[in-house]
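A quick write-up on the structure given underneath.
All protein chains but one are shown at their positions in the complex.
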Amino acid sequence: MDRARTELLVVTLSRLLDGARTIAVGASSPIPGAAALLTRARSGGATRVLMLGSIKHNSFTDGGRELFDCAAQGRIDAFFLGGGQIDGAANINLVGLGDYPSLTHRFPGSFGSAYLYFLIPRVILFREEHSPRVLVPKVDFISAPGTSAPRIYRRGGPVALVTGRCVFEFSAGRFRLASTHPGEDAASVRAQTGFDYDVAGDVPQTPGPDEAERALLAGRVRDEIAETYPRFAAAWAAAA
Amino acid sequence: MDRARTELLVVTLSRLLDGARTIAVGASSPIPGAAALLTRARSGGATRVLMLGSIKHNSFTDGGRELFDCAAQGRIDAFFLGGGQIDGAANINLVGLGDYPSLTHRFPGSFGSAYLYFLIPRVILFREEHSPRVLVPKVDFISAPGTSAPRIYRRGGPVALVTGRCVFEFSAGRFRLASTHPGEDAASVRAQTGFDYDVAGDVPQTPGPDEAERALLAGRVRDEIAETYPRFAAAWAAAA
Amino acid sequence: MIGPMLTTIEDLVAAIRPGMLVAIPPDYSGVSIAATRAIARRGIRDLRLVAVPTSGMQADILVGAGCVAELEAAAVTLGEAGPAPRFNAAIVGRTLRMRDTTCPAIHAALQAAEKGIPFMPLRGLIGSDILANRTDWRVIDNPFAAGDPIVTLPAIRPDVALFHAAKADKDGNIWIGRRRELVTMAHAAKASIVTVEEIVDGSLLADEATAAGVVPALYVERIAVAPRGAWPIGLLDIYPADEAAIAAYAAAARTEAGFRKWLDGFLAAKAAA
Partner (left out) sequence: MIGPMLTTIEDLVAAIRPGMLVAIPPDYSGVSIAATRAIARRGIRDLRLVAVPTSGMQADILVGAGCVAELEAAAVTLGEAGPAPRFNAAIVGRTLRMRDTTCPAIHAALQAAEKGIPFMPLRGLIGSDILANRTDWRVIDNPFAAGDPIVTLPAIRPDVALFHAAKADKDGNIWIGRRRELVTMAHAAKASIVTVEEIVDGSLLADEATAAGVVPALYVERIAVAPRGAWPIGLLDIYPADEAAIAAYAAAARTEAGFRKWLDGFLAAKAAA
């Protein structure tokens, strides 16, 4: 694990969560989980984290459906989704490559994306690999669409896409390059992105953690994420 | 309380429950509750009782809806319903007298009747008062209909009506007088019944409890019903 | 800060405003008579009550005290103590808008709100005068089988779920045991307002054994301590119903004058907390 990159991603995701009252984190999401815990640690008690797979950071007592019911009730402000493929319309594919159902490569599956993408106001797309094979012109399978026609019931959707190279913001059905991570610039991002997006003026660099954040990351956040993602936390600690 | 009459009713209802694997008993139903407990006591462990309001005879752990869900799943074989009015088509009225919503007299309400009457195979109607004001030609308000058109989803319905005077069996949309309680005969029942029904041949007398049943009633059943209906059990014991 | 506010019972009910849709539990669950007293004292009017799915003394007191404009319930009764006298008088006197329903319809419509779906289908009901009078319900054809009519019920989303429970922890988690209609109420409602017997140390969610019976703080807005707050109704295995007190109420409330006198005593009683 590259510690600096991991911590940059955690801090970047965490900033996108600012002001969220309740953040939910799905399965197999150690970096988003750490980001949510960092936001919580900085919130002075104003943010609640609901993390699938956690016993401690879990307020749920109604089984696996409660996260989804809770989202439908409007009680969840922010959530993360990823994708084996993501396209420029923020459609995401968590199912596989090829002409479904004749797949050449299978991903785990759509999880709750086909639902939560519609219902949670602030969905942050996160995929560390930033390459033309992930960020494609059009996904092979739409697990969940980035936008919907006006007549379709939809109360939420994507606000940003964070990758290992940059931050894109999403609005009006298009991505816009918001910042590039250290070592990248607008041109290097363009070269690795398979979909079309907007760039407005000079693109700033994604800021890394400040001192206070660094201390929380190395302490409380890493300790807390270890309960749900022990191998991730151990690798993070070893890289420190 | 007239002990002999109470025990006759308990035993009569209990016999109608014979062979039921799972019997549910709704709110405010001490005599049906005692009947279910008697059937259970005699079943050698083959009958389960689910009694609303009980803590001991309650297997439910999913809140008030579980009884209804359970019935819909086909797990409940027998149940009791009553009515402020009952008509010859086995329609029951638990809402009130008059031209709804302008009622001249209000009953508590329909409870789960409008649902359970459709879903539980063996519904036993029970109303102690047997008079023309209760057993009417046509109920003022149908809380739940006795029968439904063939296209309507219905897996259950009434099999009998037990009153303080007699037992009616119900089939093909009609009541038939099956037995009269001690002190009554076919003519006295006819005089007190506001709806039309069938009588086939000589009508036998409703048999009272035998020795074994008497012992269970005075012991185990009365003890068990006291948990849910303490005042009923106390009055029963005082009348003994 | 997130999480519910621990407050007084007077302040607790101040969150309930005229016209609100308030869900209340059945007598076998967790009925807050303590909050009922505070509502009547405060004189909150025009409440729309939803009994989940029935009510007893709580609805009867609130109707008698003039707090209720509309009531949706599958039944209102004092159980072994007999009919609910103020409710019955209000129906016959036509001073209450009544929405008659059946128990599973209330549960299902709350589950629809819990799931954020606009409606829930339900079996039964067809041919009943309940359905005939519920112009807000719709019968549709089962989309999976032609010629199979089924009732659909619009979601019931209460503004407030009001109940009483055994205990809360300092984070605002509420322990309700197996009385899970309270969970559904809390999920379906915009906010839950809860009286409890006591506040306990430690987190009720920390241990799997107690966590199983918890309504999480996520759903709870205000909590007040009210020892014996369900009285004269019982609470789980903690205390039984006070049958004599309920029978005394039933007798007093048979007349408007008798109820007024009873209510004066009830309102004057020192709040349990």
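Per-chain residue numbering starts at 1, and chain names A, B and C are given in the order in which the chains are listed.
Note that contacts are C-beta pairs under 8 Å (C-beta built on N, C-alpha and C of every residue); 3 or more make two chains touch, one makes a residue touch a chain.
Just so it is clear, the structure is predicted and the values come from calculations on it, not from any experiment.
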| item | value |
| --- | --- |
| Given A:A72, A:I86 or A:V203, the one touching the chain that is not displayed | A:A72 |
| Option touching the unshown chain, where B:T6, B:T47 or B:T228 are the choices | B:T47 |
| Contact with the hidden chain (one of C:R17, C:R41, C:R97 or C:K115) | C:K115 |
| Touch criterion as defined above, residue of A:L94, A:V123, A:A160 or A:L216 at the omitted chain | A:L94 |
| Footprint left on chain C by the chain that the document does not show | 108, 111, 115-123, 138, 140, 142-145, 148, 150, 152, 154, 166, 176-178, 207-214, 236-237 |
| Residues of chain A in contact with the chain not shown | 27-28, 30, 52-53, 55, 60-65, 68-69, 72, 94-96, 100-119, 141-145, 148-149, 151-153, 229-232 |
| Absent-chain interface as seen on chain B, which is shown | 21-22, 45-48, 50, 58-62, 66, 68-75, 119 |
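One rule holds for everything that comes next: only the chains that are shown with their structure count from here on.
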| item | value |
| --- | --- |
| Most heavily contacting chain pair (counted by C-beta pairs in contact) | B-C |
| Identity of the chain that, by mean CA position, is farthest from chain B | A |
| Chain A and chain B, separation of their C-alpha mean positions in angstrom | 58 |
| Chain centre separation (chain A, chain C; CA means) in Å | 40 |
| Between chain B and chain C, centroid-to-centroid distance (C-alpha), Å | 28 |
| Numbers and ranges of chain B residues touching at least 2 other chains | none |
| Sites on chain C at which at least two other chains make contact | 183 |
